[in-house]
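Complex shown without one protein chain; remaining protein chains in place.
Coming up: chain A.
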Amino acid sequence: MKYWVAFKGIVIREMWRFWHQKARLVSALVRPLLWLVVFAAGFRAALGIAIIPPYDTYITYDVYIMPGLAGIILLFNGMQSSLSMVYDREMGSMKILLTSPLPRPFLLVSKLVAGAIISLLQAYAFFLIAWLLGIEVPLMGYVYAAPALLITALMLGALGLLLSSFIKQLENFAGVMNFVVFPMFFLSSALYPLWKLKESNEWLYWVSAYNPFTHGVELIRFALYESWNPTATWVTLVTTVVFCGVAIWGYDPKRGMQQKKKPSK
């Protein structure tokens, strides 16, 4: 029961914070919409992109990047949650949370789930706008996408959590954007099919093929078209567990990165 209260408390706090940061929702949606409306217009591929699974026929570029842009929403939100974690730590509210009698991994995972739920809401707001712009997927695809989005959001949230456990100050976060978010985003199947990348650079193709974000995006893409991609599912799940494990370890005052911050005796 007390676990449920704590979990609910964390989720409500995150939701409350999100609700009061309207600019955050707007900016979360503006970014992918710029890609969808402006970038995709430049690369519209009016004559069609060759067929690759899960698509049954030829598609235009805007249709192709829609699941990738949902992935980008999750990626940025995952990072933003970790940013808030660094902020919380600097402001002291994280200390209050972590001094709760409940196990630390439970509190961290609750925080992760709270962040993932917000990611999910943002992704569906994006799907709605994309639908209004004429990019639709099968009706059941929107339903199947929910677990795929949730797993991917958890994976990216766990990555953020992991990074936040290693970042000592808020200022260092710019480095995360340059060294983690952008490479992860561009070296993935979000913006272009990987076979296209293979045509120009085999090395980049392999990096992208092993990028967990690629698997998250493919998981969402397949789910949106009512099919299941087992490889993507396993990679995303295993990566989530690994990232989570390392992050929890990182937040352990006895072993992780927190220890290093203590003044040496």
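Throughout what follows, a residue touches a chain if its C-beta (ideal position, glycine included) is under 8 Å from a C-beta of that chain, and two chains touch if they have at least 3 such contacts; residues count from 1.
FYI, contacts and distances are computed from a predicted model.
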item: Per UniProt, the name of the complex member that is left out, chosen from "TonB-linked outer membrane protein, SusC/RagA family", "Fe-S cluster assembly protein SufD", "Acyl dehydratase" or "PQQ-dependent catabolism-associated beta-propeller protein"; value: "PQQ-dependent catabolism-associated beta-propeller protein"
item: Among A:Ile59, A:Ile129 or A:Leu150, residue touching the chain not depicted; value: A:Ile59
item: Contact partner of the left-out chain, one of A:Ile51, A:Met177 or A:Val241; value: A:Ile51
item: Residues of chain A in contact with the chain not shown; value: 44, 46-48, 50-51, 56-60
